[in-house]
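Removed: one protein chain of the complex. Kept in place: all other protein chains.
As written, the chain order gives the labels A, B and C, with residue 1 at the start of each chain.
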Amino acid sequence: MPGSVRLLLFGPAREAVGRAALDRPLAAEGATLGELVDAVAEEFLALRPVLQASRLAVNGRYASDRRLRLAPGDEIAVHPPYSGG
Amino acid sequence: MPGSVRLLLFGPAREAVGRAALDRPLAAEGATLGELVDAVAEEFLALRPVLQASRLAVNGRYASDRRLRLAPGDEIAVHPPYSGG
Amino acid sequence: MSVALVRRPLSIARAYEELQRPESGGVAVFVGTVRPDRTRRGRVVALEYDAHVPMALAALEALERRVVRRYRLTGAVAWHRLGVLPVGTAAVIVGAAAPHRAAALRACAGLIEELKREVPIWKTDRARRARRRRRPTGRPRGRAAGSRRAR
Partner (left out) sequence: MSVALVRRPLSIARAYEELQRPESGGVAVFVGTVRPDRTRRGRVVALEYDAHVPMALAALEALERRVVRRYRLTGAVAWHRLGVLPVGTAAVIVGAAAPHRAAALRACAGLIEELKREVPIWKTDRARRARRRRRPTGRPRGRAAGSRRAR
């Protein structure tokens, strides 16, 4: 989807939303990582506690700066605490 | 061999003697573990240092008392330090 | 050195083949399997494993390189299976080979510890769902999902 970003939801985040991915349009003037995450937390109440315990990654790299500006096509991954093995 | 005992030689003890077992007659009045071992050490010089580092077992049980009286048919095992694994 | 995320059964024999070299005096392998834990929703009959595949593979490779260097290993494997795995199924195999046993054993323990901590893989309990759908608990859904290798 041009002009949009994709959220990848794993583990408890996927369980909370009931989906593995969400596509979201970017505001015309662009949006930050923090704004996107806040909007999604607004939409899915069950995701809030999970988000607080999660790390975020943008295009395969961990991103901790909420001010990071997103570009169309970006993939934002929500990583709750790992539980593999 | 009736009236005799068998020495079982393992690892370095077997290497020192060049054989895995030795049969030895028992003196008519019987002999002790210590006497048997001393006689064999006398016979095989290369076995002496090995014997000093070895534990002995008689009929499958460790025996540390050199005064133990041997009976015909006894099996005396010479166990140098273990090196399996 | 070998890392993998796969949807087909893991084989300990294959892991050993990968690790066995004439210069390896010791090979240690750990297999983690799905346990029938009790949860609020009942006894677990299966777990679903999911990964963020590209990041998980990169994390496995970084982990393996680090452990190989730290313990001077002659070989290492870190394989994880994905999909729905019934109780008793091997979900993860890690292994380490070294000239001496202590290094192999310590490295193997390190691999599984750090894999759990650092690699973006998640398990989700499938107790309830398995019951609701009346799926025979012995049937491994993961296998039916295909046997593609993640890379």
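Keep in mind that, in the parts below, a residue touches a chain if its C-beta (ideal position, glycine included) is under 8 Å from a C-beta of that chain, and two chains touch if they have at least 3 such contacts.
If you're wondering where the values come from, they're calculated on a predicted model, not measured in any experiment.
Participant: Identify the visible chains that the left-out chain touches across the whole complex.
Facilitator: Counting the whole assembly, the omitted chain is in touch with B, C.
Participant: Given that one chain is not shown, which residue among C:Val3, C:Ala28 or C:Val67 touches it?
Facilitator: C:Ala28
Participant: Going by the touch rule given at the top, which residues of chain B touch the chain that is not shown?
Facilitator: Contact residues on chain B toward the absent chain are 8, 10-12, 14-15, 20, 57, 60, 77, 79-80, 82-85.
Participant: Going by the touch rule given at the top, which residues of chain C touch the chain that is not shown?
Facilitator: Here the touching residues of chain C are 11-13, 16, 20-36, 87-88, 90, 99, 101, 104-105, 108-109, 112.
Note that in this section only the chains that are shown with their structure count from here on.
Participant: Taking the mean of the C-alpha atoms as each chain's centre, how many Å separate chain A from chain C?
Facilitator: 27
Participant: Using Cα averages as centroids, what's the distance between chain A and chain B in whole Å?
Facilitator: Between these chains, centre-to-centre, one finds 76 Å.
Participant: Centroid from C-alpha atoms only, then distance chain B to chain C, rounded to Å. What do you get?
Facilitator: Chain B and chain C have C-alpha centres separated by 51 Å.
Participant: Scan chain C for residues touching two or more other chains and write them down.
Facilitator: none
Participant: Among the residues of chain A, which ones contact at least 2 other chains?
Facilitator: Touching at least two other chains: none.
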